[in-house]
Every structure is written in C-alpha cells, then in structure tokens.
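One structure coming up, written as structure tokens, with questions to follow.
Complex shown without one protein chain; remaining protein chains in place.
Coming up: chain A.
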Amino acid sequence: MAKERIIPIGPYHPLLEEPEFFKFYVEGERIVDADVRVGYNHRGVEKLSESKTYDQATFLVERICGICSTSHPFAFVNAVEDVSAIEVPERALFIRSIIGDLERIHSHLLWVGLAGHFIGYNTVFMWAWKYREPVLDMFEIISGNRNHYGMFKVGGVRRDIKENDIPGLVKAIDEVEKFCTMLLKAVIDDPVIKARTQHVGILKQQDALDLGVVGPVARASGVDIDIRRDHPYAAYDRVDWQVITMKDGDIFSRTAVRLLEIIESTKIIRQCLKQMPQGAIAADVREIGRGEGVGQHEAPRGEVIHYIRANGSNYPERHKIRAPSFMNVPSFKKTVIGEQLADAALITAAVDPCYCCTERMAAVDVETDKVIYSGEELVRLSQQKTERLRGQ
C-alpha cells in the first residue's frame, strides 16, 4: 500500500500575518478575565539585521509588516541618518512624507473596512476597500509596486516622482478626499454603528498614559502625541495639518480619529506634491561610521522607534526595533474586561493590531474550562448583535 504524505499548514492560517492568541474567560455573556499569547511569528529580524549591510537591512525591515510596509524603513533610515548626521536632499524629504501618508490612508481604510465587517456592515467593508484601491494605484504610479514600495534608502529615496505624473496624482488625491469625506459622514452618523461602538471598549486617558499606547489608540483617549509634529522629520513640518484627538477612548473615538486622519493625510500629500522642490533625491553616502542613533516614525498604528549602534563597518552592531502594536496590544486587558463577548472581536481589533488576532480568539467558560466559541463564531456573534440593534 502506498504511503500518503501529509503537508502540514499551520498552526498559522496562511492568510494571517501577525497571529496573536487571545483567551477570554467568560461568565455568561460577560468577560471576566483575558490573556494573550504572542510570539508565534517571531522571526528574529533584529538578529538577522546584524548580518545585513545598511542597504540590505532597509529591504529586510520593509518586510516586517505587510500592511504598513514603509513604517520600518522610514524609522530605520531616520536612525542611520542620525548616527552620522547625514543631510537628506529636500526633494527626498517630501517624497518620503508622500509615501508615509499614502500608507496611512490605505492602512486606515483597511481597518475601517474590517471593523465594518466585524459588526456585520459589509457595505462599509466594500466601500472602504473600494476607495483604498485608487490609493494603491497611486503607489503603483510612484513606486511601481502596490505594496512593499522599496522607496527608501539611507540618504534619500530610490525613485523620483515624475513631473508628468504629478497632475494625475493631485487629481487622484482629490478623489480620495472626496470619497473619504463621504465615508466619514456615513460611518459617524449611522445610529447602529454608534450604538455598537460608543462607550464600548473604553481606554481611559490615565490608562493610556500608563500603558504607553501610541498612535490613534492614544489620540482617541485624549493623549495628544504625534511623532510627525513632536519630533519633526521628513517634510511634515513644512506643510499645514492637524493632529486629531478625541477624549472618550471608546471604539467610536478610535474610528473617528482614523477617518479624520485620512482627511489630514490627503492635505499633507496634496501640499507635498505641490511644494516639492526640484533637485537630487539622494545624498551620496559612502560610509556610516561609528556611533549610535535613534529614529522614529509615526506609522499608521503609532510611533515606530529604531535604535542603531554602528561600529564603523558596513553592518550594524545592534539594531533594535519597536513596533507600535507592542505597546498597543497590552491595553486589551483594560478595554475588554467587563464587556460583552459579542463586542470582544471589535474591541481587540480596535487597536488595529492586524486582524488575524481575532481569528485566533477562543472563549473559555470559567466553570468548565471548555472552549465554547472560536474566532469565527465570535465574529458571527458580533454581527448578530448588530442585526438585533437594527431591528429595534
């Protein structure tokens, strides 16, 4: 009899990129305790980076995240340029800001779409993702890629934005702003979305400060931080825009912060496209030298911080990376305990940790210790709750 061979796929779902395993302990419908396991996807990038040249490491760190792929190269080049005070040409600074904020738009739209799906509003999901497409098209025009743009290098950027493309890009960003303003109104004026998200999963301002959360999660809890304004880099201090904050700390505030940030990002991009000076797009960097440097970037999910120690060779002696979700994910204990199980999928997704987490959730009955809901069933539970609210 012929032997059969089994190819194991998993424990990760092949579609998911950042698995986290949440365990919720419940009494009836109410969550009484929660636990999280991470590390399923620990790839040792920091160690790997020590064996890559500064040019190679830019590509390596771009592959840390698939959604906000430019966040890490951005912080990384800032850190390396900080080591030996490299002057980056003006035009490159503007191009960097354009890439950074286009990415914020598409990442936030992705989140809004998935949040809509979790609460059973598939129209929001379809709309948000439809309007995300033109943003990816803009990326394709600028970089040749819809994701993993490969635009960054130490000392500048790899590709210029062609003058011929600029009128088309300005028109495209105007369209994006129009669509997103419409989406913003549709989402924040909807009574059912309000009922599902207001006063749910609240992170109080003091807790946000204690836990050191960053990005839209912090700003929705009234913590007024934004690296683009507080530690100006690239061209963010040369254009006019606002930091969006809200004070309630619930899911509604987080949604509103993200949607309003999209509008601000369109302003940044439009101004950058128009004000971009002519000139070189990269400095000639021969060697990095010795020393240490810190680089930050306000990614769609918050502050990314990289630390580089250079030993005079072509390889970093040490490369430390801290992603924003590392600070945001631990906030779930404050937000989820005491809430209903039907809201759990949405609350844990509200920090935008990359969505796979919700697929890996399980609910455990406190008394029998049995798993009673899988991640998929939790999403269904959430959708049913919206249906009930709609019926009322």
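What we mean here is this: contacts are C-beta pairs under 8 Å (C-beta built on N, C-alpha and C of every residue); 3 or more make two chains touch, one makes a residue touch a chain; residues count from 1.
Definition applied: contacts and distances are computed from a predicted model.
Of the candidates "histidine kinase", "Spore coat assembly protein CotJB, domain containing protein", "ABC transporter ATP-binding protein" or "NADH:ubiquinone oxidoreductase 30kDa subunit domain-containing protein", the chain left out of this view carries the UniProt protein name "NADH:ubiquinone oxidoreductase 30kDa subunit domain-containing protein".
One of A:305, A:345 or A:379 touches the chain omitted from the figure, and that residue is A:305.
Only one of A:89, A:134, A:150 or A:212 touches the absent chain when the whole complex is considered: A:212. Contact with the chain not shown here comes from a single listed residue; of A:21, A:129 or A:326, that residue is A:326. Only one of A:170, A:294 or A:337 touches the absent chain when the whole complex is considered: A:294. Residues touching the missing chain, restricted to chain A, are 38-39, 42, 44, 46-47, 82, 85, 210-212, 225, 230-232, 292-294, 296, 303, 305, 307, 309, 317-318, 320, 322, 326-327, 330 (touch as defined at the top).
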